[in-house]
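One protein chain omitted, others in place.
Residue numbering begins at 1 within each chain, and the chains themselves are lettered A, B and C in the order written.
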Amino acid sequence: MAKLKDVKKVVLAYSGGLDTSIILKWLQTELGAEVVTFTADLGQGDSDLEPARKKAEMMGAKQIYIEDVREEFVRDFVFPMFRANAEYEGLYLLGTSIARPLISKRLVEIARETGADAVAHGATGKGNDQVRFELSAYALNPDIKVIAPWRDWSFKSRTDLLDFAEKHQIPIAKDKRGDAPFSVDANLLHSSSEGKVLEDPWVEPPEFVHQRTISPMDAPDAVTEIEIEFLKGDPIALNGKALSPAAMLAALNDLGRDNGIGRLDLVENRFVGMKSRGVYETPGGTVLLQAHRGIESITLDRGAAHLKDELMPRYAELIYNGFWFSPERLMLQALIDKSQEDVEGTVRLKLYKGNAIVSGRKSKKSLYRNDLVTFEDDRGAYDQKDAEGFIRLNALRLRTLAARNRGN
Amino acid sequence: MAKLKDVKKVVLAYSGGLDTSIILKWLQTELGAEVVTFTADLGQGDSDLEPARKKAEMMGAKQIYIEDVREEFVRDFVFPMFRANAEYEGLYLLGTSIARPLISKRLVEIARETGADAVAHGATGKGNDQVRFELSAYALNPDIKVIAPWRDWSFKSRTDLLDFAEKHQIPIAKDKRGDAPFSVDANLLHSSSEGKVLEDPWVEPPEFVHQRTISPMDAPDAVTEIEIEFLKGDPIALNGKALSPAAMLAALNDLGRDNGIGRLDLVENRFVGMKSRGVYETPGGTVLLQAHRGIESITLDRGAAHLKDELMPRYAELIYNGFWFSPERLMLQALIDKSQEDVEGTVRLKLYKGNAIVSGRKSKKSLYRNDLVTFEDDRGAYDQKDAEGFIRLNALRLRTLAARNRGN
Amino acid sequence: MAKLKDVKKVVLAYSGGLDTSIILKWLQTELGAEVVTFTADLGQGDSDLEPARKKAEMMGAKQIYIEDVREEFVRDFVFPMFRANAEYEGLYLLGTSIARPLISKRLVEIARETGADAVAHGATGKGNDQVRFELSAYALNPDIKVIAPWRDWSFKSRTDLLDFAEKHQIPIAKDKRGDAPFSVDANLLHSSSEGKVLEDPWVEPPEFVHQRTISPMDAPDAVTEIEIEFLKGDPIALNGKALSPAAMLAALNDLGRDNGIGRLDLVENRFVGMKSRGVYETPGGTVLLQAHRGIESITLDRGAAHLKDELMPRYAELIYNGFWFSPERLMLQALIDKSQEDVEGTVRLKLYKGNAIVSGRKSKKSLYRNDLVTFEDDRGAYDQKDAEGFIRLNALRLRTLAARNRGN
Partner (left out) sequence: MAKLKDVKKVVLAYSGGLDTSIILKWLQTELGAEVVTFTADLGQGDSDLEPARKKAEMMGAKQIYIEDVREEFVRDFVFPMFRANAEYEGLYLLGTSIARPLISKRLVEIARETGADAVAHGATGKGNDQVRFELSAYALNPDIKVIAPWRDWSFKSRTDLLDFAEKHQIPIAKDKRGDAPFSVDANLLHSSSEGKVLEDPWVEPPEFVHQRTISPMDAPDAVTEIEIEFLKGDPIALNGKALSPAAMLAALNDLGRDNGIGRLDLVENRFVGMKSRGVYETPGGTVLLQAHRGIESITLDRGAAHLKDELMPRYAELIYNGFWFSPERLMLQALIDKSQEDVEGTVRLKLYKGNAIVSGRKSKKSLYRNDLVTFEDDRGAYDQKDAEGFIRLNALRLRTLAARNRGN
């Protein structure tokens, strides 16, 4: 706390909810700091951010920033990540991880604009988000102070928090009185749920945990067929209609939600060292990943594709761990983007009760050549005799080894 | 062909079908070689291999080996591969690739037993299977001769082949007269289909191509719930009943098939250099992969899991390319097997119309600790203050870099 | 400090020097804990450890462990690491890093034997060694308490420390009165020097910093030629004479030292986030690395060798960062050890003024075949025609890509 004494002005990532409102007040009262609030529309679902503005005003925020960053979020963060087919631990599409760097970037920029010497966030000391917020902030401004009230304040329990809220006349929604059954994060890419009813990994997540998708069991009996067009690895049109990045992801979300696509119940390894269990819903992202793999399958060279595949786990880990603004992420991004120059064309998918099935792909840049692969007469496109030499030289070291090993 | 002149006895991988029967005869007539046939029950579906024996006898095979290798196949090839969560190009479960080394191993062993100087297979000069057969054979016996008639003979067309068959009184099933609509491979792990009606990757595979699975659309409306128990990374019991490796995979195949699980329509990159399009059905394997990931998620340490994930694409590529018996595959297997020592416990899955959803996992060896992760009082299991130092030292190099970059 | 209050008995890694003597006394006086000392002969150069025993006795150590662990150190730590050709950041042979896990292992074992609830070390809060000590200790006993007095005590300066020493009648060697010009670590593998006169990376290290080697400029004008014999990747005989692991490393150290071999002046990246500059002397290890690469060059298959090379940086990083007892290091070790089964034979080296030059290698397990490589008649060992097919199929994807890229 000593280090926080000198803080004069803080930019707070402010949702308008109870927890960040308590933080706002705590920063004012305990640190004696002026507070600037930053509330972003990342597509979390509250399209109306005016209540957050009013609440911040009411609580005496010095300046209030409210911004719709959905296009930036999808264009500069989500799509670059999907170019890599990033999946953390084989399955998780990194929906929370990818939003944090953007928020930190704006916090640091606003701090510069407003002359604030610190930024603050509402993430706890057990999770990954604190790391993501803070690594990003430090990478963008090495002198910024970062305040994480959940690690610093003296409240011992939820009751302490609510008492503080009451004492400072912070409105408390009725359903916040009892313990929430689980914790939620959401943005245009996904929603996540953790804790409480999800804490035993043997117990199936209850249906009410899900927010972005209907159950596959409740999805329509009919198949929905769609076509996605790509350019330089990014989706640019849906069923023939050009869409902006955020509009594209929103449309895919609707399609995914309606067909029960994109649920994930995962036990994962946090950067801070423990395993946790989360339920993720990434409807549009799940469709997009399949589609992107589909268009890559005909337009990406094998050497490029395999190199990407081998580096993907590292890339995903970097994002998960909060290293979006690290040199190594930027280096990998340069490598990935280089590979996407000709990843263009159209993919057709069938959406059906939890399944997003690629059923066709075509491209002017296709590397698929039927004359090479056909069982029919290939008119000399491929000389089968070549295979013998290819195999014999690939085998040469193995034969040398086998001869050595039997004592030849 | 010159090199083949001296061949005296050949062990042929013999299915009993038309193509390998033509090869049998060609080896006898064109090379003047004695032929030993090897027919394996790999679970391809013809549980009765007696017709193959009769046909081989009729055609004058010198010795006839017919063997049920299903347990060996699953125990020593399929399960070790699934310990790695191997997926080629992110999606393909390597069903064909993993069977070839076993066949080559038996061909080479039988050659030793029978004094044969060559082995022969029926794979074409365009595919991966020739590579897999031959690399395996050479790795096991550096002096073996390998005959690949499809590359060596002078037949120019299917008509030539059929003429040769008729001339030598090889029975031709009626449906083989016309061109087959596609080419098929099958074993206990999967079936694959290629060619003809599948040659245009924009055209959806017709339903009749599928052999091992019903369509998700045709699967039951009810969820099937199962539990799989693991030991050392391998499944050992299904719904509480211990099963041998082959019996386990067969049972999972039935469950997968009935629920429309395990179809894949993929454009992939062959080792010989072209892209090809295949339809794969791996019902049991698809369920097994999800279950294995599920049990690993609670029993495998993060460092172990991430190292495995990073090496998996390489491992899968080695198997796909035919390097099962290479030192590098054995080295990776040693690494993977080391990781699986405590991968044990039970996974519950819901099977539903194409989906294999992990809905619970438990283990005596679980590394999931609710006391660490809980939002409630953790009684000192985790000190949130630790996170500050953790983040600050992880950030140190990024801050140094940021200061440098702005000219400090 | 609060957490340290309950500590009753501590096992201290004790060198007998001033700093760890101050720590011994501080643990007794400030924590009120009983202290057990552990002093290891790792080959640091003080072959007589009796003074450390007397000093510990004099200062009231409860129990005193003094052990010669040189054979264990080289056999179970150094040699396994050299099987991997491990070099951190391309150059550093990890001499300090590899000793820490062994010390921690003994500390934890002695804690168990003596009923101690904590271990303590004398590493500072800025370096890597604290991390290595503590990660190893926690990995071996999750409940052990680790005390790092340099991070915990209230001394602000070297003067404070010396005052404390005088107050408690701890003998202070005269040359410790002033600031030491640099900090030193040593064991049978290497010595390292850091700090003070080395702090400016533009300034060349003064000659007096070096402790284990003479300067190349001072080394003999004549070449020293040696032969090292390997078995399973480890050196077992020198110039025809079988030597134990520690005797082997000691003998190579003598040879290296006398020929000015093994100096390294490096700016490296610490795990805790900053760059530091060190001068390392690894005379025997430098010779050993070259020799090991030499014997691998004729006995290791390409696939095995390249896989090892690709994983080496990760392996070295794990050791540098203190993760010797992590699952991922053990997995990599399993992979590496698998590769070394046939790494045997003899390497001849010329040692000369800083150079350790491999001038010959031979092995019964050699994979080098002159019949394959000769420009002369190879009697059919290699068919140059095979190369055409090999190249054409390796080129196929590149040609397909080139055709696509020009718009074909």
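Methods note: contacts are C-beta pairs under 8 Å (C-beta built on N, C-alpha and C of every residue); 3 or more make two chains touch, one makes a residue touch a chain.
Note that the coordinates shown come from a computational prediction; the quantities given were computed from them, not determined experimentally.
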{"item": "Options B:54, B:232 or B:404, residue touching the unrepresented chain", "value": "B:404"}
{"item": "Hidden partner chain, residues of chain C it touches", "value": "85, 89-91, 124-126, 130-131, 134-135, 138-143, 148, 150-151, 157, 183, 195-196, 199-205, 216-217, 223, 263, 265-270, 272-277, 293-294, 297-298, 301-302, 305-306, 309-310, 312-314, 317, 322-323, 325-327, 348, 352-355, 357-362, 366-370, 372-375, 377, 382, 384-388, 390-391, 394-395, 398-403, 408"}
{"item": "Interface residues of chain A (partner: the chain not displayed)", "value": "269, 272-274, 301, 303-304, 306-308, 314, 323, 326-328, 330-332, 334-339, 393-397, 400"}
{"item": "Positions on chain B contacted by the hidden chain, ascending", "value": "301-303, 342, 365-367, 369, 372, 382-383, 385-390, 392-394, 396-398, 400-401, 404-405"}
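Throughout what follows, only the chains that are shown with their structure count from here on.
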{"item": "Interface residue identity across copies chain A, chain C - same or different by half", "value": "same"}
{"item": "Averaged-CA centre spacing for the pair chain C and chain A, given as whole angstrom", "value": "40"}
{"item": "Length of the line joining the C-alpha centres of chain A and chain B, rounded to whole Å", "value": "32"}
{"item": "Residues of chain B whose C-beta touches two or more other chains", "value": "269, 272-274, 301, 306, 314, 323, 326-327, 394-395, 400"}
